[in-house]
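All protein chains of the complex are present and in place, except for one that has been dropped.
Our next item is chain A:
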Amino acid sequence: MSGAALTYLPGQSRRGPQVLIALAVGLTLVFIAAPLVFIFVRAFAGGWQVYAANILHPMTLHAIWLSTVTALIVVPLNVAFGIAAAWAVAKHRFPGRGLLVTIIEIPFSISPIIAGICYLLLYGRQGILGPWLQANDLQVMFALPGIVLVTMFVTAPFVAREVLPLMQAQGSAQEEAAVTLGASGWQIFTRVTLPNIKWALLYGAVLCTARAVGEFGGVSVVSGNIRGQTNTLPLHVELLFNDLNAVGAFAAASTLTVIAVIALLIKALLEYRTDGSGA
């Protein structure tokens, strides 16, 4: 695979590749790398103490806490769903497999705003389940359950998307061998499948975490933006930005960026390991 990349074609000029590489690097620095770096530049513009003061502000701390709780509920459920979906699709053949994969990808194509509206129409006061929820004194919208549900919708494909292609590529030969050796389903999964997919699973989980704490559109519809109550971290970023507190907004945003960077590091490590093992 990498051998192909090294062979320059005979008679092909060397300048072409250099121009293309320079163009690719330049554009990426401007459009992708700069926005990433700029968040930290602005967050620390006032020095460490201002940064710490911004992060330790009670409202920011509350937003961090709320987003953390959301992620702690959403990510494990999403991991379980991702594994189940990947196992069903990759290890078995059944009619409607393609359709199932398409349905899993729906949240990717749907605007988070639409997701929020869907949930509001279902669980909101005038929603389909609204009267029943009110009769039983259950609050879903403008409260933690609503935030969790809409985040589950938006992040649904993340783990499945990382694990599924890997499981498909690896095939089922090892698992089938385990079956002939008399292993139980749980044993096969924990001793054969899990070690094979653990890095992709970890990456998917971290990516899911990054998007779960960072979910904005859907959550802004269902949370009601109640300051100090249902204000998640990204909503808090917007609030600070609208209050013209740019440094505060960037400080809050930097915490979200750190999670994204961790996700990228894990991905890099994952690819390094797969390349190293000659896969």
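Observations
Throughout what follows, a residue touches a chain if its C-beta (ideal position, glycine included) is under 8 Å from a C-beta of that chain, and two chains touch if they have at least 3 such contacts; residues count from 1.
Operating definition for what follows: contacts and distances are computed from a predicted model.
Considering only "Metalloprotease TldD/E C-terminal domain-containing protein", "Sulfate transport system permease protein CysT", "TIGR03546 family protein" or "Tryptophan 7-halogenase", the record for the omitted chain gives "Sulfate transport system permease protein CysT", by its UniProt protein name. Looking at A:Ile64, A:Ile104, A:Leu133 or A:Ile147, the residue that reaches the missing chain in the full complex is A:Ile104. Not every partner is drawn; the one left out touches chain A at residues 1-2, 4-7, 9-12, 16-17, 20-21, 23-25, 27-28, 30-36, 38-39, 42, 77, 80-81, 83-85, 87-89, 91-94, 98, 100-115, 117-122, 124, 126-128, 149, 152-153, 156, 169-173, 175-176, 179, 184-185, 188-189, 207, 210-211, 213-217, 220-221, 234, 237-238, 241, 246, 249-250, 253, 256-257, 259-261, 263-264, 267-268, 271-272, 279.
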